[in-house]
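Entry: chain A
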Amino acid sequence: MSGGTQYVVAAYAVIWVILVLYIVAMGLRTARLAREAELLLRLLDDRDAAGTRDEAAGVGH
Partner candidate 1 sequence: MNPRGRRQYLALLRKDLRLEFRTRETVVAMGLFSLVIIILFEFTIGERVGNTAPIAGGIIWSTLALGAVLGVGRTWVPEREQRVLDAILIAPVSRLVMMSARTTALVIYLLGVQVVVVPLAVVFFVNGTSAVNLLLIAGVCVLADLCIGIMGALLASMSVFSRTRELVLPVLLLPSLIPVVITAGGATDAVLSPSRQMAEYRGYCLFLAVYAVIFALVAYATFDYILDD
Partner candidate 2 sequence: MTDPAARRVLVLGVLTAVLTATGIIGLFLVAPEDSGEGQIQRIFYFHVSIALVSLLAFGVAFVAGAMYLRSQREWWDDVVFISVRLGLVLAVLTVITGSIWAKAAWGTWWIWSDPRLATYTLVILLYSAYFVLRSSAEGSRQARFSAVYAIIAFVSVPISFYAVRVAQSVVHPVVFTSSGAAMPHSMLIWFVVALAAMTALFFLLLQVELMQHRAQRALREVKLRLERG
Partner candidate 3 sequence: MTADDGALVDARGVVRSFGGRRAVDGVDLCVRPGERVAVVGPNGAGKTTLLRILATLLRPEAGTLTIAGAAIPKQSQAAREHIGYLGHDPMVYLDLTAQQNLELFCDLYGVPDAPERIAAALSRVGLVARTHDPVRTFSRGMAQRLGIARLTLHAPRLLLLDEPYTGLDTQGTRILDELLGGLGGREAIVVVTHELDRALELAGEVVVMRRGRVAARVGTAGVGLDRFRTDYQELTA
């Protein structure tokens, strides 16, 4: 490569890499959101299960 082309390639590679890293960080945050949502779903399931048990035993509202 001549005439400084390697520097041009390097500059665009850096831009590319950092933007991809940013997107990866965003993906990790999305993963956390998904985990949270699943946790809440499990909590709701537990609560519903407890509710039906209570009703079956006749102590529900």
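Candidates were picked such that all candidates are chains of the complex that A comes from, given by their letters.
Basically, a contact is a pair of C-beta atoms (placed from the backbone, for glycine too) under 8 Å apart; a residue touches a chain by one contact, two chains touch by 3 or more; residues count from 1.
On a predicted model such as this, the values are computed, not experimentally measured, just so you know.
S.K.: Which one of these touches chain A in the complex: 1, 2 or 3?
M.R.: 2
S.K.: Within their complex, state which residues of chain A touch candidate 2.
M.R.: Residues 3-5, 7-8, 10-12, 14-15, 18-19, 22, 26, 29-30, 33, 36-37, 40, 43-44, 47 of chain A touch candidate 2 in their complex.
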